[in-house]
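Only one protein chain is missing from this complex, and each of the others stays in its spot.
Letters A and B name the chains as they come in the text, with residue numbers starting at 1 for each one.
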Amino acid sequence: MEQLYFTVDILGTVAFAISGVLVAMEKRLDLFGVGIIALVTALGGGTLRDLLIGNLPVNWTTTLVYMYVILGSVMVAVVFQSRLKYLRTSLFLFDTIGIGLYTMVGIEKGMEAGLQPLICIALGTITASFGGVLRDILCNEIPVIFRKEIYATACILGGIGYFLLLKTPLPPAYAYLCGAGLVIGTRLLAVRYGIALPDIYRKRL
Amino acid sequence: MEQLYFTVDILGTVAFAISGVLVAMEKRLDLFGVGIIALVTALGGGTLRDLLIGNLPVNWTTTLVYMYVILGSVMVAVVFQSRLKYLRTSLFLFDTIGIGLYTMVGIEKGMEAGLQPLICIALGTITASFGGVLRDILCNEIPVIFRKEIYATACILGGIGYFLLLKTPLPPAYAYLCGAGLVIGTRLLAVRYGIALPDIYRKRL
Partner (left out) sequence: MEQLYFTVDILGTVAFAISGVLVAMEKRLDLFGVGIIALVTALGGGTLRDLLIGNLPVNWTTTLVYMYVILGSVMVAVVFQSRLKYLRTSLFLFDTIGIGLYTMVGIEKGMEAGLQPLICIALGTITASFGGVLRDILCNEIPVIFRKEIYATACILGGIGYFLLLKTPLPPAYAYLCGAGLVIGTRLLAVRYGIALPDIYRKRL
């Protein structure tokens, strides 16, 4: 179980790092810029969460494994850049798994800090999505998650599901897995069936 | 008194949240994007201030009322989007009152942390203006307060006035109100009479 958790966490980190590399290379940044964008994409969400709840020094300054994994991913991604497009589906899958897991990690950290469910869900969503927001800001784009994808919405649904399940006799570990599954399932279904948030704009605004 | 303070604080939060909604909708963000921009606009200044002085976890993770007020404002603003333009004057007034109050809250937090007046004024200005800066960055604009409005300048003047009044026999509570009034008055007068900062650029630069 521990090992499965760790494996998926690392896969999520790899996917986030590579998504950073892809955006940075589209902007033709240099090697350093690509590396930084990868780091920020993979570590940004957890960093903001730790800052907000005062969990300092932030996690990645004391656990080096994430940094090695990210820098390794950058090197592999740069070397095999022309083949990355064939991995698009796998990357999307890793990314989605990463989001599910990061959401639950964020929620758990909020609970450890004694915060209320609504805030925990916000922290989970921040953990899963803020890295991508920073990636897009650094590349001078309006963050993609504000524009078109069911992404944060999946995190919020998963978080709500988790807190509802915690009120049932289900063991917490199962609620945790179901929460992550709900995030992942929502996103996969939304992308598969082209579901988007309801359009809030009146015609002829 | 307490109740007046609370009422104005909430009105300021509503005004900041709605100003976020307006900018986000101009950029045609989706519902989630609009909500986030509203949250960031209303909470961003206080968050940065709390981070800088180490007041962690930051305020809004432990007091839920702000979050409810903001999310409620977003819903109302989205539903009544076509009528928001008629409220432009009221919104400007709330916003200005919010700035005055947020400035004083920031100054007070700095004083509680034992910091010097100059730094307290900086923290007050950050509290009042950084939410708008973040809003503009997330929407990929150069922050409006760097370009054309007497805004932060009003915060700074109010802060200076407050510290000067503290040296007089006036009770601190009055100095506090005068400080907030000075921020509000400066901004209203500047907008009413089109006063701007002096132009620093030489012709034919």
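In this section, a residue touches a chain if its C-beta (ideal position, glycine included) is under 8 Å from a C-beta of that chain, and two chains touch if they have at least 3 such contacts.
Just so we're clear, the structure is a prediction, and the values are computed from it rather than from any experiment.
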item: Residue of A:62, A:89 or A:168 touching the missing chain in the full complex; value: A:62
item: Contact with the hidden chain (one of A:10, A:25, A:144 or A:160); value: A:25
item: Footprint left on chain B by the chain that the document does not show; value: 51-54, 56, 110, 113, 115-116, 118-119, 122-123, 133, 137, 140-143, 145-148, 152-153, 196-198, 200-202, 205
item: For chain A, residues in touch with the removed chain; value: 24-25, 27-34, 36-37, 47, 51, 54, 56-58, 60-62, 64, 67, 78, 81-82, 137-140
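Everything below uses one rule, namely that only the chains that are shown with their structure count from here on.
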item: Cα-centroid distance, chain A relative to chain B, in whole angstrom; value: 30
